[in-house]
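One structure follows; several queries about it will come next.
Note that one protein chain is taken out, while the other chains of the complex remain in position.
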Amino acid sequence: MYGLARRLYPICRSISGNGVRETLAVLHELIPLEIHEVASGTPVFDWTVPKEWNIRDAYIKNSRGERVVDFQRSSLHVVNYSVPVRAKLRLPELRPHLHSLPEQPGWIPYRTSYYSESWGFCLAHKDLLTLSDDEYEVCIDSSLQPGSLSYGEYFIPGSTNEEVLIYTHTCHPSLANDNLSGIAVVTQLARLLAARGSRYSYRFVFGPGTIGSITWLSRNQERLQRIRHGLVVVLVGDPGPLTYKRSRYGDAEIDRVVQQVLRAGGRAHRIVDFSPYGYDERQFCSPGINLPLGRLTRTPNGEYPEYHTSADNLDLISPGTLAESFEACTQILNVLENNVRLRSTQPNCEPQLGKRGLYAKTGGGKEVGQREYALLWVLNLADGRHRLLDMLERSGLEPEPMYQASRALLEAGLLEIVPENEEKRI
Amino acid sequence: MYGLARRLYPICRSISGNGVRETLAVLHELIPLEIHEVASGTPVFDWTVPKEWNIRDAYIKNSRGERVVDFQRSSLHVVNYSVPVRAKLRLPELRPHLHSLPEQPGWIPYRTSYYSESWGFCLAHKDLLTLSDDEYEVCIDSSLQPGSLSYGEYFIPGSTNEEVLIYTHTCHPSLANDNLSGIAVVTQLARLLAARGSRYSYRFVFGPGTIGSITWLSRNQERLQRIRHGLVVVLVGDPGPLTYKRSRYGDAEIDRVVQQVLRAGGRAHRIVDFSPYGYDERQFCSPGINLPLGRLTRTPNGEYPEYHTSADNLDLISPGTLAESFEACTQILNVLENNVRLRSTQPNCEPQLGKRGLYAKTGGGKEVGQREYALLWVLNLADGRHRLLDMLERSGLEPEPMYQASRALLEAGLLEIVPENEEKRI
Partner (left out) sequence: MYGLARRLYPICRSISGNGVRETLAVLHELIPLEIHEVASGTPVFDWTVPKEWNIRDAYIKNSRGERVVDFQRSSLHVVNYSVPVRAKLRLPELRPHLHSLPEQPGWIPYRTSYYSESWGFCLAHKDLLTLSDDEYEVCIDSSLQPGSLSYGEYFIPGSTNEEVLIYTHTCHPSLANDNLSGIAVVTQLARLLAARGSRYSYRFVFGPGTIGSITWLSRNQERLQRIRHGLVVVLVGDPGPLTYKRSRYGDAEIDRVVQQVLRAGGRAHRIVDFSPYGYDERQFCSPGINLPLGRLTRTPNGEYPEYHTSADNLDLISPGTLAESFEACTQILNVLENNVRLRSTQPNCEPQLGKRGLYAKTGGGKEVGQREYALLWVLNLADGRHRLLDMLERSGLEPEPMYQASRALLEAGLLEIVPENEEKRI
């Protein structure tokens, strides 16, 4: 995953254009995703697909012809979606087009102007301070023209047509945590799921932030009713603890599942309530859409100093944090997949576990083992109404011993899975 | 408001009689309230309107003819509702009729005997200790005779006939916080509402404690179903923090609204649960009446040392505390008036605020402003089910920015108010 992030790092992505296409092409080598192009001008709910932006070069030269700001050194140097410019300007005229971070003088900020035609450069504040009152040659060799917006989609059918939707954004240029980390983890997750069967169908969408999810939702309205759970997976490579932002419901199955997984093993983590600011969960959780979808990050947007600056580079993320995030995603999907209703075949009093070799033969000791305890909890709650998740929540036990207990009891014929359609009849 | 309290301070009020009439006449100069007289002997639920009490003079003279206790100096000196007395008594005979506060030797206590015919005097404990074993001339020039109980009522019609009821008690003699403070603030509130239109109709009642609310309720049973919210406003002039006592429901709309208002701005305040001891909320929240009505005070009854003593005088209250209490009441009514259901006209994904000038043009910054945040919250919750109060509770934002956001979105055509009758059809 870290290798994929490293490979994608230099590409200048945006909400449209060839940088995104190049990124999706790399992903296509790993998973057979379908690439969609939506023409500029297409109405998508209250929005319109914007013109396509591409950039070849950009710089500011001083009067000695030296590039004092150079897009070739970092894709962050140009305000994303800047219109083409060729001009000679004195510093006072140029100054309003320059963005820097006085509180972090060594870092280049990341700025965008998607929906208002303008142009600008971003540079380290310490470099800004060295600019003298010179005449500068300014060049942004970009194009902003009718074209299309690109997103990738990969569908893995399961044994039912109920879907789990995973979304990650592809629009940021050379920023590692935001969001090459998300792209890498989600790609790996898709590879894992493609290699094994599943109860749910899975749909992975790689699209630009905001306009990407709006476009996808606008074109897939009839499909939304099949989506049972969703997750936006982004910013999962920094060293902060895993952080889950609840869905607008607050107590959806996905919210409860993630909470169980994150608290297992005593791992440091944070759970935060939904709020209408952040990433694409804003669109999936808008009042008319209102999907049960939460967001998994490590440190959330805006809460780490390197956020949206050149310091969000390949040093901020690591193979270990990516792996831990991937592992958490896998466990979340495992609980979702196993979250069935269970019913005891011997519901009156406890069944005699000893005669089936499931319980210690000598009695009188002080404590019961974790294995026996999990067996007793599963049996006690297996009244046909409780799902595995309910059992995890009530018992306080961790997912793994509870899976093992369920499997042992199913094999012993003491437990059966309640078919989902039977449940609906009740 | 402080001036009104000062003007009313010397009058000897009780649960009936000319002191109350004089008080209501002063209020009539400010608001056109209707004055009701209910004849002694009228049955009101389990009670009976008592005889009317009036007092002209009362004193205890020592053998030298000096008034050692003198009603003319403080209306508290006589036990309220004392029957007429003219007698010469030695100190041991007089002593059982004298009330003082040994723990506060300089203060005169306030005592009543409304429903048991007796007489007595209240005096500072230090003065009681100076009484020698003399013969005393005792005089209470009062009358307790069939008459009537007086209360004032002021109705301000709104655009609907759903009512908000505000009650404050008028029965205490020269006590400033209890309850000239309540009378002054409620009078001012009535003046404010009369001067502006409102959604709700408002009914203000100025009546004696306990028997006043019982009498009013007994005579207005058919009207109770129109009352949507109620507030007893009393003891609002002392320097303690504002304190709200919840209705018997505990989670009525008025309970939630007051909680939002009091916590705004980080203001010190207290919220306490309903209990069946206190002021007229006892009657409004009795099981057969059970109105959604809470009580706003500063320090509650019995919890400040000056309570029901001569130290509850004009020094205990101040223009500033009265103004703060009035302001809180105003904000409470503002939230009630604005607590409508809102529905987004663009519920699928976020509407594009930028093209309407409601959102910053350059993206990538770390934080969103309070103004934008309020816009996003209102839009996210505007699904036709949430009211403004729900939005305040869920967002944690304060009322003022949320009103502004709602207004801006209504003006931009992005929001509409759900008619109340449509809501009922759902």
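Remarks
So that you can tell them apart, the chains are marked A and B in the order they are listed, and the count of residues begins at 1 in each.
Assume contacts are C-beta pairs under 8 Å (C-beta built on N, C-alpha and C of every residue); 3 or more make two chains touch, one makes a residue touch a chain.
Because the structure is a prediction, the values reported are computed rather than measured.
Touch with the chain omitted from the figure is made, among A:Ser116, A:Gln225 or A:Gln352, by A:Gln352.
Shown as candidates are B:His269, B:Arg282 or B:Arg341; the residue that touches the absent chain is B:Arg282.
Within the full complex, the residue among A:Pro43, A:Gly266 or A:Gly364 touching the omitted chain is A:Gly364.
Of B:Asp46, B:Asp133, B:Glu222 or B:Asp315, it is B:Asp46 that touches the chain left out of the display.
By the touch definition given at the top, chain B reaches the unshown chain through residues 45-47, 79-80, 109-116, 118, 210, 213-214, 217-218, 221, 248, 275-277, 282-283, 285-290, 302, 307-308. In the full complex, the hidden chain is touched by chain A at residues 344, 346-352, 354-355, 361-368, 373, 376-377, 379-383, 395.
Quick note on the criterion: only the chains that are shown with their structure count from here on.
Each chain gets one centre point, the mean of its Cα atoms, and the points for chain A and chain B are 53 Å apart.
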